[in-house]
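Working notes for the structure below.
Apart from one protein chain that is not included, each protein chain of the complex appears where it belongs.
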Amino acid sequence: MFEAVAFYLFAFLTIAMFYIVVTTKQALYALTALAAGMIFISAFFFILGADFLGAIQIIVYTGAVMALYAFGMMFFDTTRDVKEKQGNKFIIVGLSTLAAILVVVIFAAPMVSENVVALYPIVEGVGNTQEVGVVLFTKYLIPFELAAVMLLVAMIAGIVLAGKKMDLSLTLMNSEEIEEAKKQKNKKVLS
Amino acid sequence: MEIGLNHYLVLSTILFAIGLVGVMKRKNLLLLFFATEILLNSVNIAFAAISHYYGDLTGQMFAFFVIAIAASEVAVGLGLLIVWFKRHGNIDLDSMTSMRG
Amino acid sequence: MLDHILSILIFFPALAAIFGFMIQKDAIRAYGVSVAAIEFGLSLWLWFAFDGNVSGMQFMENLPLVPSFGINYILGVDGISLFIIVLAAFFTMIGIASLTDTPNEKNMIITLLFLQMTMVGVFAALDAIVFYVFWELSLVPMLYIIGAWGGPLRIYASVKFFLYTFAGSLVMLVGMLFMAYFYYQATGVWSFAILDWYRLILPENLQLWLFAAFFVGFAIKVPMFPFHTWLPYAHGQAPTIGSVILAAILLKMGTYAFIRFSLPLFPDASAFFMVPIAIIAIIMIIYTAMVAYAQKDVKQVVAYSSISHMGVIILGTFALNVEGISGSIFLMIAHGVVSGALFLLVGVIYDRRHTKMMDQFGGIAHVMPRYATIFGIMLMASVGMPLTINFVGEFLSLLGFYQQSHILTLLAGTAIIVGAIYMLAAYKKLFFGEVTKEENKNLKDVNKRELLALIPLSIITIWLGIYPKPVLEPINNSVEAVVQLMHNKATSDLAKERIPNLVEEVVVITKTSVQEVH
Partner (left out) sequence: MEKFLYIALFAPLVSSLFAALFTTTKKKTFVGIIASLLIFTAFASSSVLLAHILNNGAPIHVEMMTWMATGDLYIPFGFVVDQVSVTMMMVVTLVSTIVHIYSIGYMDHDKSFNRFFAWLSAFVFSMMILVMSDNYAGLFIGWEGVGLCSWGLIGFWFHKESATWAANEAFIMNRIADLGMLIGIFLVYWNTGTLQYDGAFEAFKTLDTATLTWIGIFLFIGAMGKSAQFPLHTWLADAMEGPTPVSALIHAATMVTAGVYLVIRSNELYDLIPHVGLFIASLGAFVALFAASMALVNRDMKRIIAYSTLSQLGYMFAAAGLGAYWVALFHLMAHAFFKALLFLGAGNVMHAMHDELDPFKMGGLKKVMKGTFIMMTLASVALAGIFPLAGFFSKDAILEAAFVEHHYIIYSVLLFTAGLTAFYSFRLVALIFHGEERYKLFGIHPHEAYKFMLVAMSPLLILAIIAGAMKGTYYEMVISVLPETEYHIHSHLVYWVMTIGTQLFVIGAVVYAYKKYADWKSVPDGSSDVEQSFMYKLLYNQYYIPYAYEEYIVKPYREISEIFWTKVDMKVVDATVDGIAGIIYGTGEKTRDMQSGNLSTMLKWMVAGTVALLSLAVVFGLAARNSDEIVAILSALGVM
């Protein structure tokens, strides 16, 4: 009973928050609503007994990702209303719903016929974090390490991209402009 | 009233739909990123739920990696976004047409 | 070394081409000529070491590539492929030696050496996948030659050439994959080895489909009517050397593949499609000969004449008897020599006048008598004068087909009439009459470099016309084996009737019949 109440409550809250994210005209509102939605989602993880995942969700999303977004938003003018031209709403909503249903159907199909066999069964009486740790560092060690490298790469990329002076783009300039830029650079070197 | 796997899947579907609506509707790149986060999260819920109901940890593992990917994506994406903003002074999707075929 | 001579023949030019990038521009021609000469020497050695009395494959090499799918690097030659390999080496050599001043000579020579690798590869490959790889790779250097050194329409011509042949060979690839799958179904192991496929007897309806799939790929390459329109463009735009190689070797890939794949793999389908293909061949012969007669550009005349002659080759191939198939293989070589020479000859006047239009010439036999003589020899070879190389092939092809159909041979025989018409008309326009154009009055006769290419070709033309035995005998032995194989494999009455039995008692070869397995 408690589980049901919790599920419906959080389901309602998550949907509401995310609905705000995609509809609001204020970027700040959207950010706030997204952060809230993330936290509510972690609630599902706790309900489902995936404690570790829930913790990660809060830490990574709400702690890191949202902070990153918040910093990012400082660069942009977020006080203004976001102006958006809108096309046919029916197509957007219809396509989305259809796609979502299809995804679910495909995922659900093998389960309906009950032919899924657990590869790494959840052992009763052992903490979720412990189990996750065991699987993560045995079977998924290489993906895990790759994910770590990927994060490192992403971090460096973020720093480089954000920090670089990008007032010139060689791809978008025509050849004369490139020549001009080269000359400028040479001048600097000479002087 | 027992909450079953189907409940979670329906929830995931709804969230995924909302995310897709956001992806298609949003013209502001930043908000587009938000919408992709919603998509990822909706899938995460489905993973966690399946993992729970089948007693298999693989689902959680996947959700875990999805989160890692989401984090990297944000880092790189925001970096790019900032670069773009510096050059053009806006992050409007409609202004990005250099990929015209 | 002799054990791996085919691999050496294939990859030596490619390696040499890679090293060619490091050679100085001034030395590249000498380098290219020497590489091609070594290659030609090797191919002659191959011929020398080849045992003409053995009908099967020789110098086989086998190296697993993807064993789980039965893809192996299998090479081998028999009498059918041997001479085309020699011819390819020969033409690359004289092509490079007689190369007139071209821009980016270095790139041209490197491209030609790469092209040589693919050509030898196609004719030596005995694994369908290896064959296919070389078959497709040969398009690339040719595309580059036409596209980089061609005439004003070169981009159109090269793209057309590439896409057209590529589309055809994709269909052929599907056929090959299906064939391999079928082999898997029948025997339980994968194999792309052609010799393995030979042992397979397919049900007739399946043969028809597979035959059609292979046919599309081969027919475009040959090119058979109505798939021929890429050829005039390719020839018209290609530089001389490109046309020479294209006509002499690349077109032969199609007809060679018919004999290597279509006939032994699908004997019933070959017998079934014999008459329709013969009719297409006759259309090719007569129709393209008439089109050739209408041409204003001498190179186009030669290009269309190629198609016309390829018609005779196809006809001989589908005679399905020893005389016809031997004749068609011989005619492949003959046509290679003669059309290659004709394209070289056209190149000679093009170099001097930078036009190929016949109305720009006339009477140049007065100013270029040696050129006119060599052209005359090749002209007579082209129209099938006895004691020239072409006659042997044409005679045998038609003779072979006569056994199958009298009336069709009579129609196809008009090749000797219509061929004479366009060739003589072209010769008359170029060489006869008074010299009317001022520019033509001081044309220089063929120089030493051109003679270097043309004299050997003239000698071969006459030598093999008088004494074809050294070439014809190995061909004959291999063809007899192919025909016997076809007869043994044939299941339908039609095929049994059309494909002659060469031995008295039927040799029972171990067959892997599909029906048995199912």
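Letters A, B and C mark the chains in the order given here, with residues in each chain numbered from 1 onward.
In the analysis below, contacts are C-beta pairs under 8 Å (C-beta built on N, C-alpha and C of every residue); 3 or more make two chains touch, one makes a residue touch a chain.
Predicted model, so just to flag it, every value in this text is computed and none were measured.
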| item | value |
| --- | --- |
| Chains in view that touch the one left out, judged over the entire complex | A, B, C |
| Candidate in contact with the missing chain, chosen from C:171, C:208, C:290 or C:357 | C:290 |
| Of A:15, A:64, A:92 or A:178, the one touching the omitted chain in the full complex | A:92 |
| Among C:52, C:175 or C:468, the residue in touch with the chain that has been omitted | C:468 |
| Residue of C:97, C:195 or C:399 touching the missing chain in the full complex | C:399 |
| Subunit A residues touching the omitted chain (full complex) | 87, 91-92, 95-96, 98-99, 102-103, 105-106, 109 |
| Where the missing chain touches subunit B, by residue | 20, 23-24, 26-27, 93-94, 96-101 |
| Subunit C residues touching the omitted chain (full complex) | 160, 163-164, 225-230, 287, 290-291, 293-295, 321-323, 326-327, 363, 365-366, 369-370, 373, 380, 383, 385-387, 391-392, 395-396, 398-399, 402-403, 406, 409-410, 413-414, 416-417, 420-421, 424-425, 428, 431-434, 466-469, 472-473, 475-476, 479-480 |
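Going forward, only the chains that are shown with their structure count from here on.
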| item | value |
| --- | --- |
| Pairwise touch network: line, ring, star, complete, or other | other |
| Mean-CA-position distance for subunit C and subunit A (Å) | 60 |
| Per-residue overlap in subunit C, given as positions that touch at least 2 other chains | none |
| Per-residue multi-chain contacts in subunit A, two or more chains | none |
| Residue numbers on subunit B that touch subunit A, as the complex places them | 1-3, 5-22, 24-28, 30-31, 33-35, 37-38, 41, 44-46, 48-52, 54-58, 60-61, 63-65, 67-76, 78-83, 85-87, 91, 94, 98 |
| Complex contacts: residues of subunit A adjacent to subunit B | 1, 3-4, 7, 11, 14-15, 18-19, 21-22, 27, 30-31, 34, 37-38, 41, 44-45, 48-50, 52-53, 56-57, 60-61, 64-65, 68-69, 72-73, 75-76, 82, 84-86, 89, 92-93, 95-97, 99-101, 103-104, 107-108, 111, 116, 118-122, 131-132, 135-136, 140, 143, 147, 150-151, 153-155, 157-162, 164, 166-167, 169, 172 |
